[in-house]
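Presenting subunit A:
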Amino acid sequence: MAFFDSIGRNTVGGFAYVGGLARLSGRAAYFTLIGPFRGKALRWSRAFHQAMAVGVEALPILSTITFFVGLILALQGAYELRKFGALQYVAGGVAVSMTRELGPLMTAIVVIGRSGSAFAAEIGTMKVTEEIDALTTMALNPVQFLVTPKFLAMILMLPCLTTWADFMGVMGGAVFGVTGASFTFGGYVQATLDALLKRDIITGLIKAVMFGAVITAVGCYEGFETGGGAEEVGRSTTSAVVMSIFLVIIVDLIFTSLFYLLGR
Partner candidate 1 sequence: MNIVTRQQGNSTLVDVQGDIDLYNSPEVRKIILEELKEKKVARLIVNLTGVRYIDSSGVASLVEGLKVSRTMSSRFMLYGLSPAAREVLELSRLIRVFEVYGTEQEALQAK
Partner candidate 2 sequence: MSDPNSDKTLSVHDLRVRYGEREILHGISFDVPRGETLVILGGSGSGKSTLLRTLVGLQPATSGEVWIRGQDIAKMSEDELDETRKKIGLSFQGGALFGSMTVGENVCLPLREHTQLEESTIQIIMRLKLEQVGLAGFENYMPSQLSGGMKKRAAVARAMAMDPEILFFDEPSAGLDPIIAAGIDNLILKLKKAFRMTIIVVTHELASAFLIADSMLLINKGDIVAHGTREEMQNSTHPRVRQFLDRVPEPEVAEEMDYLQMLTGEAPPKAL
C-alpha cells in the first residue's frame, strides 16, 4: 500500500512541479511577447549580458567536449562499420548523430552545469537575502526583471551553441576520418555534407530551443522555491541540475519520437 501511496504522491508532486514550471514559463513568455506592447520594456541589455554568460563563455568547454564526442562517435561507429568494410559511412554516421541528437544534448548538459545551476543559485540567493522582495517593493516584477532576460538569452543561445557543437563534433570525427579511415579532410567534409539533410539540422535546433526553455524554467523555478537559509540555495542548485537533466531527456524522448513518426 505504502508503495502505491508513494507513487500516487510522487505523481501528484510531479504534476504540481510541471504546473509550476508551466506557470513560470507562461509569465516569462508574457513579459517577452506581450509585455512590450503594454509598456513593459524588454531588458535587452540584461538579456545580452546573460547571452554572453550562457553562450560565449561556454564555448571553450563545449568545444572540447563535443570535439571529443565526435571523435568517440567515429571510433565507436568505425568499430562496427569496419566489419562490413564500410568505413566510408563513418562521416555520415557522426554527422547525423551529432546534429540530430548529441549536439543538442551535449550542449544542454554543458549549459545545465554552467547556467541552469547558476540561475538557481542566483535567484535562490536573492530569495534568501530578500532581494526578490526588494524588487517587488520597488515595483519591479521579479519574473520580468530576472527570468525574461534569461529566457531570451537561452532560447537564442542554445541553437547557436548547438550549431557550434555540431561543427566541433564533425571536426572530432574528421580527426579519425583522416588518421584512421583514409579520408582526406576535404573528402570527409564532403561526405558529411552529402549525408546531412536539412531536416537533421532543423530537428536538432528545435530540440535545442526546447532544451533552453526547460533549463531556464527549472533553474529559475528552483531558485524561486528556495526556502530560508544558505544551505537551501545549495539544495536548489543541486535539484535544478538533476531535474533539468531528467526533463531534458524526457523532452528529447518526446521530440525524437515525434520526429521519428513524422519522418516516416
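Assorted remarks:
Everything that follows uses one rule, which is that a contact is a pair of C-beta atoms (placed from the backbone, for glycine too) under 8 Å apart; a residue touches a chain by one contact, two chains touch by 3 or more; residues count from 1.
How were these candidates chosen? In short, all candidates are chains of the complex that A comes from, given by their letters.
All values derive from a computational prediction rather than experimental measurement.
Among the candidates 1 or 2, the one in contact with subunit A in this complex is 2.
Those residues of subunit A lying in contact with candidate 2 across their complex are 125-126, 129-131, 133-134, 136-141.
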